[in-house]
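The complex is shown incomplete by one protein chain, all other protein chains being positioned as in the whole.
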């Protein structure tokens, strides 16, 4: 099945080299060193990401076409909104809703990776409960929490927060991307988080939806990083709460509501309690 | 608890005390849905061990009637089980 779908993706992107990096239930994700329409890329450009939603043969063709178009467009619009709000996420380069193609820049870049990978690497390289580990991880976890808060404060929910959907990369040396990024060191504490995969994202002002967003992340942390999950969850939630409280009295009221809903959602044990 | 002035007492004679005891254990576990409107007590009669006694206290005659009818339906089922599903019939 995958071969046919990959062939189709190639058919839509004549002559552009594509490398498959992931195959989810709904879409395939490729990287490409070639920009979809600029004749020559900017210097030192990272590569580009193509997200392709293939047709699903089990669906009625009219329904399928409508869903593909709607979801691709919806994700593109959300990413565009995030760009306007200056929230770190992939930027849209090109959308072809009819064929389910979405081109974005690769926010991870050559020296970035998923938070999941980052945590595993650090746990291997440092001693448990050491000051070194805390100095590398805590500040970054707080930042990740704060980033999610920023998203929620703008009434956007991610819909699928897992440690594979949060990337982390070294802070850019300068605004000018032509300055080479220094070599990567796993214990580099100067990192910045970026959210990816907004395929299930939506606009929502409801505290419940934001609470569910956080709950899904909590469960993901518990199942992927079980040993230290309590510490990580605490740091993430602290960063989240602090960002809300920075928003003055309004923020303080809103965070209380979200935390209350989070408690409820945890008690109810939403269906996502079996990740992994 | 609010007062439940409408009362009724049913006395149901069974063939044996064993049957009455089965009825008691079968009907007792389920609580009343609205205990503030209808209270019910099921016991074995003190005077005769093969008699089941069901006492109702209800907040109105309508609630009493509904509760008693429901109990009669259930008693009918229990009686049918005792009649038809005796172990001796299937061994």
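Letters A and B name the chains as they come in the text, with residue numbers starting at 1 for each one.
One rule holds in what follows: contacts are C-beta pairs under 8 Å (C-beta built on N, C-alpha and C of every residue); 3 or more make two chains touch, one makes a residue touch a chain.
One rule holds in what follows: contacts and distances are computed from a predicted model.
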Task: Chain left out of the displayed complex - its UniProt protein name, from "Flap endonuclease 1", "N(6)-L-threonylcarbamoyladenine synthase", "Methyltransferase type 11 domain-containing protein" or "Alkyl transferase" - done: "N(6)-L-threonylcarbamoyladenine synthase"
Open item on the list: Touching the hidden chain in the complete assembly: which of B:25, B:43 or B:60 does that?
Closed with: B:25
TODO: Taking the full complex into account, find the residue in A:97, A:112 or A:159 that is in contact with the omitted chain.
DONE: A:159
Open item on the list: Under the stated touch rule, tell me which residues of chain A contact the chain that is not displayed.
Closed with: 1, 24-26, 56-60, 62-63, 66-67, 159-160, 200, 269, 271-276
Open item on the list: Across the whole complex, list the residues on chain B that are touched by the chain not included here.
Closed with: 21-22, 25-31, 73-74, 76-78, 80-82, 84-87, 90-91
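In this text, only the chains that are shown with their structure count from here on.
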Task: Centroid spacing, where centroids are CA-atom means, of chain A and chain B in whole angstrom - done: 62
